[in-house]
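The complex appears here minus one protein chain, its other protein chains still in place.
On to chain A.
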Amino acid sequence: MASDAAALSLSGVDSFYGDSHVLHGVGFALRPGRLLALLGRNGAGKTTCLATIMGFLRPRRGEIRLYGERISGLSPEAICRRGVGLVPQGRRVFRSLTVRENLAVAARGRGPWTVERVFELFPRLRERHGQLAGSLSGGEQQMLAIGRALMGNPRVLLMDEPSEGLAPQIVAEVGRIIGRLNAEGLSIVLVEQNVKMTLGLAHDVVIINTGAVVFEGPVEEARRDEARLAQHLGVF
């Protein structure tokens, strides 16, 4: 399904790693200001889906649109400049740069997000602004990764497993931050293994299984169909 009114839409997207066919006609739409949860088991194709949206993988078929503008086939830097931000899996902060430098290199475009505003969102980063990112705790690195993505003033934010490897207390904090960003109007695609947290945040749910969309609908519908969740996610 794709829609011109969507903040981000994929329709019939096929992606390959070499000869390996990973995404099979994937299509879904993220409406402006909504939070879409992209769920699936390990290896289902969620991260590949985000990599395809960001331009790291070029889809062989299908198209991706950002607010109606076709972005499939563009380079990652061009897609970022058009307003797509990514919080990558495993944080991937620049370990040899300070916290402030990590944020400064990501500054792009006119918008609400500045280093100061990120520090307001994550006061702990302000305390550690001169510290090398490699010396931060996992939770602080995750905050930095989110702050870094926000510094690009994205119109759509893709988040790849932001709770991975974090202590429960920090997971709850990250969840609150994601909810707050979405409440401020940011359109978000959230890839998560933590299904309970995700369903508590999301408006819409897309479930991917072996590279194909098997469910797309509002979160209430997904919640009602526990059998489907158990079938495709294994846990609930």
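By our rule, a residue touches a chain if its C-beta (ideal position, glycine included) is under 8 Å from a C-beta of that chain, and two chains touch if they have at least 3 such contacts; residues count from 1.
Here is the rule we use: contacts and distances are computed from a predicted model.
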| item | value |
| --- | --- |
| Hidden subunit of the complex - UniProt protein name among "Chemotaxis protein", "Binding-protein-dependent transport systems inner membrane component", "Branched-chain amino acid ABC transporter permease" or "Acetyl-coenzyme A carboxylase carboxyl transferase subunit beta" | "Branched-chain amino acid ABC transporter permease" |
| Given A:Ala5, A:Ala104, A:Ala167 or A:Ala230, the one touching the chain that is not displayed | A:Ala104 |
| Hidden-chain contact residue, picked from the options A:Val26, A:Met54, A:Ile146 or A:Ile188 | A:Met54 |
| Among A:Leu132, A:Ile170 or A:Val195, the residue in touch with the chain that has been omitted | A:Leu132 |
| Listed residues A:Pro88, A:Gly139, A:Pro162 or A:Gly175, member touching the removed chain | A:Pro88 |
| Chain A, residues in touch with the chain not shown (by the definition above) | 54, 56, 75-77, 80-81, 86, 88, 92, 94-98, 101, 104-108, 128, 130-132, 135, 148, 152 |
